[in-house]
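Before we start, here is the structure in question, set down as structure tokens.
Here the complex is missing one protein chain, while the rest keep their positions.
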Amino acid sequence: MIKESCGIMGVFNHPEAAKLVYLGLYALQHRGQESAGIVSTDGEHLYTHKGLGLVSDVFDESSLEKLKGHSAIGHVRYSTTGSTSLENAQPIVSKYKGGTLAIAHNGNITNSSLLRQELEGRGSIFQTTTDSEIVIHLIAQQSSNDFLESLITSLIRLKGAYSLLVLRPNRMLALRDPSGFRPLCVGSKDKGTYLVASESCAFDIVDAQLLREIKPGEILEFTPDGVHSHHPFADAIPTFCVFEFIYYARPDSLVGAKSVHSIRIRLGKQLAIEHPVEADLVISVPDSSNAAALGFAQQSGIPFEFGLIRSHYVGRTFIEPKQQIRDFGARLKYNTVKSIIAGRRVVVVDDSIVRGTTSRKIVKMIRDAGAKEVHFRVSSPPWQYPCFFGIDTPTREELIASSHSIEEIRKHIGADSLGYLSLEGLKKVVPRTIGCCFACFDGNYPGGRPQDFHKKILEMPFSIKKT
Amino acid sequence: MIKESCGIMGVFNHPEAAKLVYLGLYALQHRGQESAGIVSTDGEHLYTHKGLGLVSDVFDESSLEKLKGHSAIGHVRYSTTGSTSLENAQPIVSKYKGGTLAIAHNGNITNSSLLRQELEGRGSIFQTTTDSEIVIHLIAQQSSNDFLESLITSLIRLKGAYSLLVLRPNRMLALRDPSGFRPLCVGSKDKGTYLVASESCAFDIVDAQLLREIKPGEILEFTPDGVHSHHPFADAIPTFCVFEFIYYARPDSLVGAKSVHSIRIRLGKQLAIEHPVEADLVISVPDSSNAAALGFAQQSGIPFEFGLIRSHYVGRTFIEPKQQIRDFGARLKYNTVKSIIAGRRVVVVDDSIVRGTTSRKIVKMIRDAGAKEVHFRVSSPPWQYPCFFGIDTPTREELIASSHSIEEIRKHIGADSLGYLSLEGLKKVVPRTIGCCFACFDGNYPGGRPQDFHKKILEMPFSIKKT
Amino acid sequence: MIKESCGIMGVFNHPEAAKLVYLGLYALQHRGQESAGIVSTDGEHLYTHKGLGLVSDVFDESSLEKLKGHSAIGHVRYSTTGSTSLENAQPIVSKYKGGTLAIAHNGNITNSSLLRQELEGRGSIFQTTTDSEIVIHLIAQQSSNDFLESLITSLIRLKGAYSLLVLRPNRMLALRDPSGFRPLCVGSKDKGTYLVASESCAFDIVDAQLLREIKPGEILEFTPDGVHSHHPFADAIPTFCVFEFIYYARPDSLVGAKSVHSIRIRLGKQLAIEHPVEADLVISVPDSSNAAALGFAQQSGIPFEFGLIRSHYVGRTFIEPKQQIRDFGARLKYNTVKSIIAGRRVVVVDDSIVRGTTSRKIVKMIRDAGAKEVHFRVSSPPWQYPCFFGIDTPTREELIASSHSIEEIRKHIGADSLGYLSLEGLKKVVPRTIGCCFACFDGNYPGGRPQDFHKKILEMPFSIKKT
Partner (left out) sequence: MIKESCGIMGVFNHPEAAKLVYLGLYALQHRGQESAGIVSTDGEHLYTHKGLGLVSDVFDESSLEKLKGHSAIGHVRYSTTGSTSLENAQPIVSKYKGGTLAIAHNGNITNSSLLRQELEGRGSIFQTTTDSEIVIHLIAQQSSNDFLESLITSLIRLKGAYSLLVLRPNRMLALRDPSGFRPLCVGSKDKGTYLVASESCAFDIVDAQLLREIKPGEILEFTPDGVHSHHPFADAIPTFCVFEFIYYARPDSLVGAKSVHSIRIRLGKQLAIEHPVEADLVISVPDSSNAAALGFAQQSGIPFEFGLIRSHYVGRTFIEPKQQIRDFGARLKYNTVKSIIAGRRVVVVDDSIVRGTTSRKIVKMIRDAGAKEVHFRVSSPPWQYPCFFGIDTPTREELIASSHSIEEIRKHIGADSLGYLSLEGLKKVVPRTIGCCFACFDGNYPGGRPQDFHKKILEMPFSIKKT
């Protein structure tokens, strides 16, 4: 299971700012389930509430009441750096010489170790293990009295991926790194109310309208005087995370004016073109692969069916009975509809294969349900390289495609055939207007491979056997 | 939203009995999310753990460790009688002159008020407001020293629906009322281990095999000497709850040797035959209507699409922003995929209409997404009569179909056309081998309308306008 | 450490009834720290809040707000029967054929096992392990429609000690068993408001006036029409628990119109007369022995000093460091003031010796602080017999005085001399007007030794060596 990185949401100038952010975080919950937080401002003070768990667990009426004011930013988190603890929950709030500010960050700063070392050398004390805190320390070190200037001077030091929301008592800022790795879009609601969110589905839930995506390298500054757009960075090649299309984003979100769902339908169609197979039915690994499976069915003419049922109550499951239960982990989440599968030739479509463990269990469950043949189709290319730009990523060694041929993987998962979407196929489908990062598939990291990245990832063998 | 009643699970003779019950309750979570409980026995004592909330919230490793022994029964609950409180959580454990026993109950006893009055008249004191407690008091009042005899003499007093699990230190009993309103099936795993569950999906999760359904009026007694089947009741006409097929049961469960999913596919096909329409795509209200929508698509030849996305993180949502947000409740749970819907003629399939409120919001969302036409199709007949047999049911007045014509309902929900499955169509689809209760559609309550049912339901007007 | 049994408090006809009960329970907290509960009524419904822990932990503003109405009863508990669990917390509320009632009980019913057996034989089901629940079952079994009659018929079945408060929507009843083992007094505040409490200190905290003690065997019935006194029982010899004077009651409470403090002063004086000793100072084991120690000092002319300091933050202390710490348990609670003790001949006065363990540690601490001599004086006779009437009592074997001579005890605790108050001395001091139970000292149990008492106590050897 690939873990989402983070989702952020901001509302500027609305009498119920914190409540709208709360609802927006609801819609962004798929981007992070470890912690949630909101910081609001009434123009004078910042009010904070953060907690571990789901949005619905962290907030209640009384905690929302206390988040006073007309503007607010929020964050849901799955840790990419830093351990799971309340201290690391965002937004991070700090007092420094310029006053108070709050930051919500989605992404991963690739030169964080070097920056942290430098800042500690100058006497900075870190309270969290997140690299988001680095941004605040950089700002606090600036001598300028102009906040925007201090912010820009600080951002210039950063490498990697960052979509940021900054809240100060009198303004809100929203920005994306020059490469635009992570998504961020701006919307409006009623007169003078602006919203910013990782995905447009957060606007739908509060009945707001998507205006446009924030551009790579753009800083949007929301002030009582109006909205200002700044472009302080040198131009860079846009490298939007292609995995947002494949898996992360909600299907009902729009990216590049296209619904993610419709792109996934096309991924499925392209997959059917590249890896046709004679079969009786197409099923998806729900829910993330529903669209790709349907696309595969539409293109191939093989009927789409619901052959795997997913339980949505899984939550924490801590026990692993000693008594051997076959395919235990997968059983908690999925079950087969035997009457659909028995005696049939089944195409099962999934969005990606990480370690291969779950795929193997799913294939086995389908066979146990009586399938005559199981053809595994993956709506993305073989995932061979870890992500340094904000995705919780296994080490290289754990990525089965980094060290195994497709035939080896097929044998491992026990399928009768296995087909991955080609990189060319993927590139054909994703919107032309959006330059993408394909590093997880081709190893071409924008800006080069980070030099100071987390040791455990650095230690991975980087010469890979390909067959 | 229709609320599930309850789910029960029992395991006899397995070294990890409580853990298997825990996993089974996981799979039955859709039948009740208010409280969960397990009682186990080591042949001497009963061990209990109950709590409010989901199975994953109520239990942790340490509470499971304390549930010692080789046999256990469990319960997930949505209240049909009694208010939501820990006291009402099941299984109910009691000490009486015959020793200790625990009971887990799915169903609704229709003469509970009379029985309660009678028992209180004889000096019984009730600790819960559940009618499940009545069974225990009846047993405690029996003079026989033979437990089975006491149980049967007690059960004979009951009217209505009850699928029961009873745990005593040296045995487990599983039984269904003579009409077999609620489901209950028996399975096995390894040598000498028996399992009982509301639905067969609970066997799949623990890698056990479904043996068969417990028959209406049958008592299965699991003892160290073996399993005994008793049939103490006079024969009754079987009246299995048809709503288990339409909505309650998980699609991957088997009822009458058919998967519920395949029956729903057929409901959708029959619906397409009865209410054809020219349209561009068929979408479902996920997830409960997925199968019916797919069946409709297959029969009609109109392409199936995922036009509504459901959020699975909803949980408790307590706030209703003052700021008007259109279709607020529905937005939390559903969002449209605009690119799929915009400019198209949409058939939306749902399993039932209760008050019409949610249907209205869904139609509106689909229109807002740009649909040219919205055709609403319901894979069950108009729901006009409340259930007295274990479903959490609105009062008559709240059931929109009890007082409005189909045309009025169509106008209310704002659809271009509205089609319900006919009762005849429904009867055609459900398995012949299983006699069903259709009272919610035709008002023919098996055994007659209960005389002492909850006052608020009794007070409903029972003369209904039909058009 | 002797554990208190229970404290009860009731308020009839006051707009803030539950709050006054809450404050009264505060003042009665020394009588029970395991659980606390209040039930109130507005003339129609009963409202309940109970919890484990101290009064200040169990209640907060919101829980008090919910305890609506003009009358309320409350309870603090240290278990004499039944284990520590929320189920056993009082008041117990029940629905039975006559409606709802709540009961708060201080005392111990000595024929509870027989009664329970009888009731279970008739089909009653018990939800708690308290013997207070028996009273409710007995009432529920009565056929009379008159509540008072049912209550009296039930009470006649009881043996042992019970001070009871009963709350019904339209009345409150307060009563003591015919022997008057446990205290209960009645007070008033403003016009028409009546209060009942275990001790008069609960009236002081709410600024109410003590009217008088409820008489042994008296039932006071508070109704909207006025207060009625009933005396339905045959006369019995009053046997008030003498330990209330020695240890249980708060010194600022009045019993028999005398302050408990002044009686303890006199116990100390009598002790000094019976066991004079040449010494430099008298110290108490605070706080329960302060008065007796002061009385000893006053009579003997030896200066009173504070030589032992008691920590009031002890609460739960769960750890026992592996590393040997001398007199660990006592150190948590007491510390010596070395400059007071060093080089002096010390008289230490305690109210009683139970197992001798704590006394031994205290003597050792005093010696370690440099005392030249330690003379231990006890302001009650040797405690040899367990209590069956409401005190949490060790078994006979654990009472050191039941099997050891005074000289043996002196050696065990390591004192230079040991003197107990004589039974005659004790009888001289306690008020003549109040007949007392001295069974813990002389074994003369009023009504004879209970026949069906808890097995573990019955199994104690009852032939005792005396020297």
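Which chain is which? They are A, B and C, in the order written, and residues in each are numbered from 1.
Criterion: a contact is a pair of C-beta atoms (placed from the backbone, for glycine too) under 8 Å apart; a residue touches a chain by one contact, two chains touch by 3 or more.
All values reported here derive from a predicted model rather than from experimental measurement.
Although one chain is omitted from the display, it touches the following shown chains in the full assembly: A, C. Across C:Tyr22, C:Tyr47, C:Tyr194 or C:Tyr385, the single residue that touches the chain missing here is C:Tyr22. Touching the chain that is not shown, out of C:His261, C:His275 or C:Arg344: C:His261 (per the contact rule at the top).
Touch with the chain omitted from the figure is made, among C:His45, C:Lys66 or C:Arg326, by C:Arg326.
Looking at A:Lys95, A:His231, A:Arg326 or A:Lys411, the residue that reaches the missing chain in the full complex is A:Lys95. The chain that is not drawn here is touched, among residues A:Lys19, A:His49, A:Arg77 or A:His137, by A:His137. Checked against the full complex, the candidates C:Ile134, C:Leu151 or C:Ile340 give a single residue touching the omitted chain, namely C:Ile340.
Within the complete assembly, residues 14-16, 19-20, 22-23, 26-27, 29-30, 33, 54-57, 60-61, 64, 201, 204-207, 250-252, 254, 258-259, 261-262, 287, 290-291, 294, 298, 303-306, 309, 311-319, 321-323, 325-326, 328, 331-332, 335-340 of chain C touch the chain that is not shown. Think of the hidden chain as still there; on chain A it touches residues 94-97, 120-127, 136-137, 140-142.
Methods note: only the chains that are shown with their structure count from here on.
Using mean Cα coordinates as chain centres, the one most removed from chain B is C. Taking each chain's centre as the mean of its C-alpha atoms, chain A lies 36 Å from chain B. Measuring from the averaged C-alpha position of chain B to that of chain C gives a distance of 51 Å.
Chain centres here are Cα averages; for chain A and chain C they lie 63 Å apart.
Residue positions of chain B touching 2 or more other chains: none.
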